[in-house]
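Every protein chain except one is present and positioned as in the full complex.
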Amino acid sequence: MLSEQFYETLFLIRRVEEEAARIYPTDKIRSPMHLSIGQESVSVGVCAALRAEDVVFGTYRCHALYLAKGGDLKKMVAELYGKYSGCAKGKGGSMHLIDPAAGVLGSSAIVGTTIPQAVGYALALKYQRKPAIVACFFGDGAVEEGAFHESLNFAVLKKLPILFVCENNFYAIHSHILTRQPTANVIDRAKAYGIPVAQHDGNDIAGLHTATKSAADAIRNGGGPQFFECLTYRWREHVGIAEDYHTGYRTREEAQPWHDNDPVAKLAAQLDAQQRQAIEARVEERIRESFAYAEAEPFPEVSALYEDVLKES
Amino acid sequence: MLSEQFYETLFLIRRVEEEAARIYPTDKIRSPMHLSIGQESVSVGVCAALRAEDVVFGTYRCHALYLAKGGDLKKMVAELYGKYSGCAKGKGGSMHLIDPAAGVLGSSAIVGTTIPQAVGYALALKYQRKPAIVACFFGDGAVEEGAFHESLNFAVLKKLPILFVCENNFYAIHSHILTRQPTANVIDRAKAYGIPVAQHDGNDIAGLHTATKSAADAIRNGGGPQFFECLTYRWREHVGIAEDYHTGYRTREEAQPWHDNDPVAKLAAQLDAQQRQAIEARVEERIRESFAYAEAEPFPEVSALYEDVLKES
Amino acid sequence: MERILTYAQALLEGTEQEMRRDPSVFVYGLGVDDFKGIFGTTSGLLQKFGPERVFDTPLSEDAMTGVGIGAALAGLRPIHVHIRFDFLLLAMNQLVNIAAKSRYMYGGAVSVPLVVRAIIGRSWGQGAQHSQALHSLFMHIPGLRVVAPTTPYDAKGCLIHSIQDDNPVIFVEHRLLHFVKGHVPEEEYTVPFGAARVLAPGKDVTLVGISFMAVECMRARKHLAAQGIDAEVIDPISLTPLDIETIAKSVRKTGHLVVADNAWLSCGASAEIITRLMEHMGGTAFKAARVGFAPVTCPPTKILEDNFYPGPETVASLAHSLLRPNAPKWTPAAAAKPEAIEFRGPF
Partner (left out) sequence: MERILTYAQALLEGTEQEMRRDPSVFVYGLGVDDFKGIFGTTSGLLQKFGPERVFDTPLSEDAMTGVGIGAALAGLRPIHVHIRFDFLLLAMNQLVNIAAKSRYMYGGAVSVPLVVRAIIGRSWGQGAQHSQALHSLFMHIPGLRVVAPTTPYDAKGCLIHSIQDDNPVIFVEHRLLHFVKGHVPEEEYTVPFGAARVLAPGKDVTLVGISFMAVECMRARKHLAAQGIDAEVIDPISLTPLDIETIAKSVRKTGHLVVADNAWLSCGASAEIITRLMEHMGGTAFKAARVGFAPVTCPPTKILEDNFYPGPETVASLAHSLLRPNAPKWTPAAAAKPEAIEFRGPF
C-alpha cells in the first residue's frame, strides 16, 4: 500500500525529469535546470510523512520536492516551458517552483537563502497556534553558509516546529564535501545546538518515511527542531541533463553503489508486475497530458512584464 | 617577574580606561566608548604569550587588546581625543584602534566582521611561510553571526595559524547569552569543527597565559586553529562609562563574584608593596604624559577630510 | 489644541495602535525589548503585548531578515528594527534576492508584508560604520518600497501605512529626527506613499530635502530669506515610489532645484531625483544642484565630521550660487552643528 504510493510518486518524479531532459535540447525549456534524478527518495520519503497543511521550502533543485509535496504537475511543466499558466506565470522557471495550496512555499537559486524563511514560517505557525510544521530542504553546500547557522540557532532557541533536511549528495557543483568542510560531520555541527539529529540513507525511502513520521510527531507536539542528514547521490551533472563522469571531478566507480541502490528500481522490484504497470501507465498518461498542456498553453503577454512587482492593496 | 609584567599591563589598561572615563563627561572624547574594565585580563593573558610579530584583531571594545599587544599609548589617547597624531589620525576613534607595528591590525564596530579578516591574515602568514600566528578576539555575541561559522570552517579546513578567543562576558549589550543561544556551549559548537577547544576563567591571567603559550606553540608548528572561550564580566555599561545595575537587565549580585575575582586587585595583592608602587608610579606617569600629549596635539586640518580614501600608487 | 509628540513617540504610538488593531503585527530586532527601547520607539511594547510579539534576537541580521520574510509569507506582518542602517549590509541578500523578488519570481503567488526600520546614526563620533544612510541602495531594486518621513505626523502615518502595505518597505529614520516635535493626531491615520509634501512655499528655488535634510532645508530657507531669496521646501517622504510631479510643479515655478540628501551623492537619491525631473519635464529648462555627505568615509573627530555633513549653510550657499552664479560666493555663518533639534514642521 505505502510502497505503491511511494513508487507512484518516485516514478512520476523520475519520469518527469527524464521527459524534461529529453525536451531540453529543443530549447523549449529555457532556464537552468538542476535535476534530482538519483536523489528523489529524500523528498518522497520525508514528504510522505507530512500532512497537507505542512509546508516545505527548497532549493533550485526543486522538482522532486515540489512533486513529492503534491505540487501541481501541469503548472510545473508549464513553468518549465515559461508559460503563463505555469505555477509562477513563467517568471520563476525551473529554479523557483511554488504551490502554496500544496504547501510548497518556494525555492531559491541563492544557496542557503530559503533556510531562514523556513524558520520564519515555522515561527509564524507557532505564533498562529497552527498544528502544522515546516520541512526545510537544503544541500550539503548550504551548511557552509552563515545563514544556516544563524537559522539553526534561532530555531532551536525558539523551539520552532521545523525539520531541517540536509540532502548530502557529497558535492556542491564539482567540489567534494571534504574539500569544503574539515570533516564530513554535518550532524555533529547541528547537534551542538542541542537538538536531535540523525543521519539517514537518503535512498532508503521506507526508513526515511518512518523516521520522519516520528520526528514530525515530536515536532508537532512542541518538541522543537530536529535535523536529518540524508546521504544520497546526484546522477547527472550539477545543472543540465548530461552525465559528467568524464569531466574528472568524480568517477563512475564512486557513483556505482548509488546506481545499484536506486530506489526507483528497488521499489519497482518489490511490486507485482500488474500493480506496477498500472501505476506506470497512470503516470505516463499524466506526464503526456502535462507536457501537451504546457506545449499548448500561451506565453505571457508582454504586458505581464510589469505585473507582480508589488501587491496593490 | 611575570606577575610584575602582567600587573604593569593590567594596571595600565585599567587606569587608562578610568582616566578616559573621567575625561569623558567633558566631551573631549567624542565617540562611543566601550570599556574593557573587568575583562582586561583576557587580552593581557593571551597577548603576553604572543610574539611581537604575531597579530591580533579585535572588536570596538579594543582598548585592552590594543595596549596588551603593545599598541602605542600616546597614539591611542590622541585617537580618543580625535587628534591628528592619533593612531588613525582621528578617523577611527575609540572603536577603530590600530597599530600595525605592534601587530594590532584593527577592530571593527560591526560585530563579527574582523573574524574573517583574521582568518585571511592567517592564510597570508601561511602563504608567506612566516612563523607568526594570529589571535582573533570577539565577544559571545559574535558567535551568533554567520561569519563566525564560515570563518571557523575555512580556518580549520586550511589548517591556518590562528587562535580564536571568544571573550564571553555573558552579555551582548543588555541581552544575556541564554536569551540568544539555546545552550551556553560555545566551545561545543567550535569543537564540532574538529579542533582543540578550551574554556578558561578569563580572569585567571596566569592560567590563560600558560594555556596560550602551549596553544600558540602548537599553532605555530602547523597544528591548525585552536579555540578559547574565556569567561569574564563587564563592569560598566555596554557603551559609556557608568555602572548600569539599576537598569534591571542584570544584578549587582551576579556581578559580585567577578568583582571579587578582579585580576588587578588579585595581582596587586601578590606583589610586594615597593614593587607595586614603582609599577604604579611608572604607569601613572605614562598616563599623565599621554593625556597631556593628546590634549596638546592639534586636530586634523579640514583638508584631511579628503585624505586616505584611496591609496594612490 | 495641537497634540505635540516627538518623532520617536509618534513611531511608538503608530506601532502600538497597529499591534492592537492587527494581531499579526509583531516587532523584533536587537534591543527592541530592552530598557532603552530603541530610543523610546519600542518602549513598553513588551509589557503590553508580551514576548511573543516583541522580541530581541540573536546577532544574526542575515537570518533574522529571512525569518521576517518567512513569517510574512505565512501571513504575519513583522517589523524588523535595526538601530543602525549600517547593519542592513548584512541583510542585503535576503532583502534584495528574496524580499524584493518573491512576489515577482513566484508570479504573484505570495507577498511579503515586511517593514524594516533602518535608523541612520549621527553625532558623537559615530564614525565609519555607524553613520551610513544607504537608502539609495534599496531605491535601485524593483520590488521594494523606500520611505523616509521627516515630521512626527508623517512618521506615524507612514509607519502605519508601511505596516498595512503588502510589500517590503524600508523605513528610513534619522537618529536626530527622533527628537523632533510636532503635531500628531491621536487616532490612526495613514500617510500614503508617493505623495511629497511642500513643507514651506517659495518662488525662487526649490529645496528638496531627504530625511533629516528636510529639517536643514527649512533652516536654509531662513538664511536665504535674509538674502531676499524665497525658497520652497519639499519633503519627498517616499523615495520609492517618488512623487516627481510635486517637485516638477515647484520647479516649473522656481526654475531652480537643490536636492539635499542625507547620504552620499554618487548614484544616490539626489542623482535620481534630478534625472527623473529632467525626464519628467521633457528636458532641462531648469538649473539643478545636489549636496550630501562628503565623498569619504564618515570620520568621528568633530572638525572633520562637521565638514562631512551638509548643513543649512551648505544648502543655502549652493542655492545662492545656483540663482546668482555671478555674485560672489556667499555662505551664511554656521550655527553649531545640531546634536538635537526641535522642529515643528508645517504640513
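Lettered A, B and C in written order, each chain numbered from 1.
The criterion applied here is as follows: a contact is a pair of C-beta atoms (placed from the backbone, for glycine too) under 8 Å apart; a residue touches a chain by one contact, two chains touch by 3 or more.
Model, not experiment: these values are computed from the prediction.
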*asked:* So there's a chain missing from this view; which of the remaining chains does it actually touch?
replied: A, B, C
*Quick one: say which of B:Gly86, B:Gly202 or B:Pro225 touches the chain that got left out.*
B:Gly86
*asked:* For a quick check of understanding: of A:Gly38, A:Gly82, A:Gly202 or A:Gly224, which residue touches the chain that isn't displayed?
replied: A:Gly82
*Of A:Glu145, A:Asp188 or A:Asp262, the residue in touch with the unshown chain*: A:Glu145
*Contacting the left-out chain in the complete assembly, out of B:Tyr66, B:Tyr81 or B:Phe154*: B:Phe154
_On subunit B, residues whose C-beta touches the chain left out of the figure_ = 55, 57, 86-92, 96, 98-100, 105-106, 108, 110, 113-125, 127-128, 146-147, 150-151, 153-154, 157, 307-311, 313
_I need the residue numbers on subunit A that touch the omitted chain, in ascending order._
30-32, 82-83, 86, 90-96, 108-112, 141-142, 144-146, 172-175, 179-181, 247-249, 299-300, 302, 304-306, 309
*Contact footprint on subunit C, counting only the chain that is left out*: 62, 86, 89-90, 92-93, 96-97, 100-101, 104-105, 127-129, 132, 134, 136-137, 139-143, 240, 264, 266-272, 274-276, 278-279, 283-284, 286-290, 295-297, 299
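Heads up, the rule we're going with is that only the chains that are shown with their structure count from here on.
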*Could you tell me which shape the graph of touching chains takes: line, ring, star, complete or other?*
complete
*Hey, which chain is the most central one here, using CA centres?*
C
*asked:* If you tally contacting C-beta pairs for every chain pair, which pair wins?
replied: A-C
_Centroid spacing, where centroids are CA-atom means, of subunit A and subunit C in whole angstrom_ = 41
*Listing for subunit B: what residues touch at least two other chains?*
144-146, 180-181
_Quick check on subunit C: which residues sit in contact with 2+ other chains?_
57-58, 60, 62-63
